[in-house]
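The complex is shown incomplete by one protein chain, all other protein chains being positioned as in the whole.
Let's turn to chain A:
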Amino acid sequence: MESVNQLQRKLADYTSSLYNENFLDEQFIQLQQLADESNPDFVVEVVSLFFEDSDRLLNELTKALNQPNVDFKKVDAHVHQLKGSSSSIGALRVQKICIAFRNYCEQQIVEGCLKCLQQVKNEYTLVKNKLETLFKLEKQLVDAGGSLPVV
């Protein structure tokens, strides 16, 4: 059974790695600062919305790019949404792929778009796992009687 101190260290190290590896940026801290006693689960709530919305968008993108005649405007609209929502929660690596993705949409290059779709799916899966792990570590800490670090 890990002590509160050990759990705090674990959480701090894990959090640092997320920022160092650019999975998250400063915007995630902004989200954490919006949580308080009356809205303790704000971050989990927003991130859950992001997961649901991204699943939907990635499905739409897969469908749209598998059409015989690709509607690039439609594809771009979906990527724009994904870029926006990833930026809003601080999912930096996902956001960056979206920028490249939009360029391929503009140039109407299907192969480029398909490559970006695969990359964005990979990055999304990675950050999703990272965030789920982060929330798990936070819960472990709180359940052991510790308190979350002040941001």
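Keep this in mind: contacts are C-beta pairs under 8 Å (C-beta built on N, C-alpha and C of every residue); 3 or more make two chains touch, one makes a residue touch a chain; residues count from 1.
Basically, contacts and distances are computed from a predicted model.
Per UniProt, the protein behind the absent chain is "Two-component response regulator ORR10 isoform X2"; the candidates were "Ribosomal protein", "Two-component response regulator ORR10 isoform X2", "Exocyst subunit Exo70 family protein" or "Mediator of RNA polymerase II transcription subunit 4". Screening A:Leu18, A:Ala64 or A:Ile89 against the full complex identifies A:Ile89 as the residue touching the chain left out. Of A:Ser3, A:Ser17 or A:Asn39, it is A:Asn39 that touches the chain left out of the display.
Residues of chain A that touch the chain left out of view are 27, 30-31, 33-34, 36, 39, 42, 45-46, 49-50, 53, 77, 80-81, 83-85, 87-89.
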